[in-house]
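Got a structure for you, questions after.
Of the protein chains in this complex, all but one are displayed in their positions.
The letters A and B name the chains in turn, as written, and every chain counts its residues from 1.
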Amino acid sequence: MLFSPFISKPDSVSAIMLKVLLALLPGIAMYVWYFGPAILVSITLASITALSTEAAMLKLRGRPIAPFLKDNSALLTAWLLALSIPPLAPWWLVVVGTAFAIAIAKQLYGGLGNNPFNPAMIGYAVLIISFPVHMTHWLAPHGLGDGGLVLAELSYAQQLQYIFSGALPQGLTLDAISMATPLDTLKTHLHLEESVQQILHMTIYGQIGGHGSEMVAWGFLFGGLYLLATRIISWHIPVAYLGTLFAIAGIFHLVDPAHYVAPLFHLFTGAAILGAFFILTDPVSSPTTNKGRLIFAAGAAFLTYMIRTFGGFPDGVAFATLLMNIAVPLIVLYTQPTVFGKKAQGDKP
Amino acid sequence: MRELYQFHGGIHPPSNKTQSTRVAIAHAPLPSMLTIPFHQHAGETAKPVVKVGDHVLKGQLIGLPDGFVSSAVHASTSGTIAAIDMQLIAHPSGLPNLCATLIPDGKDEWIALEPVADYRSHSTTELQQLLRMAGVVGLGGAAFPSDIKLRIGKQKINTLILNGAECEPYITCDDMLMRERAAEIVQGAEILRFMLDANEVLYGVEDNKPEAIAALQQAIAASKLNHEVVSIPTIYPGGSAKQLIRVLTGLEVPSGKLPTDIGVQCFNVATACTAHRAIAHGEPLLSRVVTITGNVRHAKNYEVLIGTPINELVALSEALPDTDRYIMGGPMMGVPLPGVQVPVVKATNCVIAASAKLFPPLSPAMPCIRCTRCAEVCPADLQPQDLYWFAQSREFGRAQAFSLFDCIECGACSYVCPSHIPLVQYYRFAKSEIRAREHDKQLADQARERHEYREHRIEREKREKAEKLAAKAKAAKPAEPLTSQQQAEQAELEARREHIREVAQSAVEHTTERNGD
Partner (left out) sequence: MLNALLVMAGIAIVLGAVLGYAAIKFHVEGNPLVDKIDAVLPQTQCGQCGFPGCKPYATAIASGEANINKCPPGGEEGIQKLASLLGVDPIPFGGDTQPKPKSVAIIDENTCIGCTLCIQACPVDAIVGAAKQMHTVVASECTGCELCVAPCPVDCIIMKPIEEKISNWKWKYPVYALTESAATAGAAR
């Protein structure tokens, strides 16, 4: 027998995930515009791997396959991971990362809704620890190749050939055709005792962040605002994350502008915007209380800044996310809202 | 303008109310038979005071209130009691309960009524007793005996709230009642105010019922009473008593407490109307307004006799052929009916004919992704996703610690859940398991106490016997006749035991034979 309520809002997990995927499109479009279509290859590879891994794991776990393949959550993990990996990465890197994310970080914990860590970030962490060299060769934006940022720019066919066979055109090395990320470059040059102002004059940098990549960040920001407008995500995490990152970076910058880059640079380079709207907001692995979300995001911003500025990795979003994921149950326990009618007593479970 | 307050969350489901407000309340014709349950109210079942075959008059008492929280039950029309037995009623269990079956004689003949000319000359205790014997209970859905809610003891009531919010979709019985019988509602409200000695009377009506608000305002103006109609924002569950009190007064009824603890009492507008009829006309609660809507040709409100079978009622509105089930109450909190002959009871505000098209079956639940849409809409500020987790893993202690019992089962969380998890059902399950456990615990404690007492008693008896024997032995040297008497006693006892053994043996053989057949 069916019981009340008999009506429900026409909504589904699948539709929510689909909207998040849609919201990624402006950023992806910018990516393609500035860095070429190689990213589409990684996204496709990751998607196929994610869906087949998910299906295989569901089969092994004896769970129904169709409903979970249609929930679009595996696709979202795949896209987020693909966007975190250099587009020029060899095909097996994408496959290994995605398969690990889905099989280990998601399905082994119980599948949809049960993963304590963001699967895409687990995939990224595994790759950057296991294959650090492959993970640091990024494409240069169009028009800045050929002697600008890199020695030579590959044609799309050559890029494809490299991704799948690992073969580069005669006389070229991987170092010659790729570059480090703007964040990495900044860190390397700061170690060389250059000042922030000098470094930012390099062609790799644009108006606020990295040339090209700052535009990709704008694309993700646009998509993120769509998610806010459609109430897929609440404002707490993006605002607290970007706000805290801005504040911490601002303080350091004010104290020593020669060694600490301006706060806006931090927001528009690396995965800050993507993380604020798409990664940290993963409902499964983030806190369920609004106060908890603020603490979670502020903590992640603090860790991101610390890892970027003082740590050994080029970007800190992934590790900041994972570290804060660990703290989620505790944060949720201590930020329980006051239940109706319990305001006076203020007792908490 | 009065300052209004908000409660957390709430939803805006499609209201679907206009279908049934186009025409006035109609009187449902006398049905072919009436099934009147003895348990139509919260509390103890009323005790039957009629026998099968009795002829009863309209308004005659057939069930006497039994216990403190209980209410009277009356014959809704004149006729013959054909049966007093277990019949299906509107209950989620689908189990039967004690009902009287009344075959109307068609005369609709009243008993002698005893109206109260001036209620102000009566004590509140007398008026409470009148309401109790008139079977007046809350008509908003919970059917709590009204006289109990009026027994406030030494508590001081500041605000009396008349609940005309009617926030559930489809239901319009209160709306129509306010439009058509505003004067009676206002009179009833004044009686309730008098009994509670409240300072102010507020009518909370959602702003999607402008006609009802206007009618009430007119009636108040005509009565020259100092009542106030407050238009409140339309949001579900704004008609839930605790939420309505919050909106109108800004006060929150403390968890586990009653509204009277904060100087507020709340009655449904239809209850006020019934209280007025009971006091001023002496009429017990025999009928109520019921909305018939959903998958029917003519959605409408009817004045229906308590006990009318649902099928005869829905036939008046012509249910469409693809109707597959009926729901008593609204789509958010209603009860699916276990059969079409289930009677209308005092709590029946609405009957919805449902079809797969109107209420598509819930698609199977996906896992919870902790999106917290449920927490955003929860009017009790709970964390439904956590409560769900505890309930489904049967961690009842933690569910209770996370305030499971502050859940009002409004269904807002289930309504918005993108994973289509039947959240409220998990909460109902957990609550009823916890209650059952507490009951078992009570029984176990009781049994332990009785067992310990028994052991104690046996010990004492043994001791006393030993003392007596010792005293006896000390008192006199054993005499011959005494021993023979003891022997005789012993022999008799042995003979009796032998006899019992024989009887037992024959009984066993008898059973074995029977089983062998």
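We take it that a contact is a pair of C-beta atoms (placed from the backbone, for glycine too) under 8 Å apart; a residue touches a chain by one contact, two chains touch by 3 or more.
Note that the structure is a prediction, hence the values are computed from the model and not measured.
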Sole residue of B:Q6, B:S93, B:N199 or B:Q490 that reaches the chain not shown, by the stated touch rule: B:S93
Among B:R22, B:R120 or B:R448, the residue in touch with the chain that has been omitted: B:R448
Absent-chain contact - pick from A:K70, A:H137, A:H189 or A:K291: A:K70
Chain not shown, touching residues in chain B: 39, 89, 91-93, 95, 97, 360-366, 420, 422, 425-426, 428-429, 431-433, 436, 440, 443-448, 450-451, 453-454, 500-501, 503-504, 507-508, 511
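In this text, only the chains that are shown with their structure count from here on.
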Centre-of-Cα separation between chain B and chain A, whole angstrom: 53
Complex interface listing, chain A residues touching chain B: 1-9, 11-13, 15-16, 67, 71, 73, 110-114, 234, 283-284, 288-289, 332, 336-345, 349
Touching residues on chain B, where the partner in the complex is chain A: 7-8, 11, 13-14, 92, 94, 169, 242, 246, 252-257, 327, 329-336, 354, 359, 361-364, 366-373, 375-376, 379-383, 385-386, 398, 401-403, 406, 411, 414-420, 422, 424-425, 428
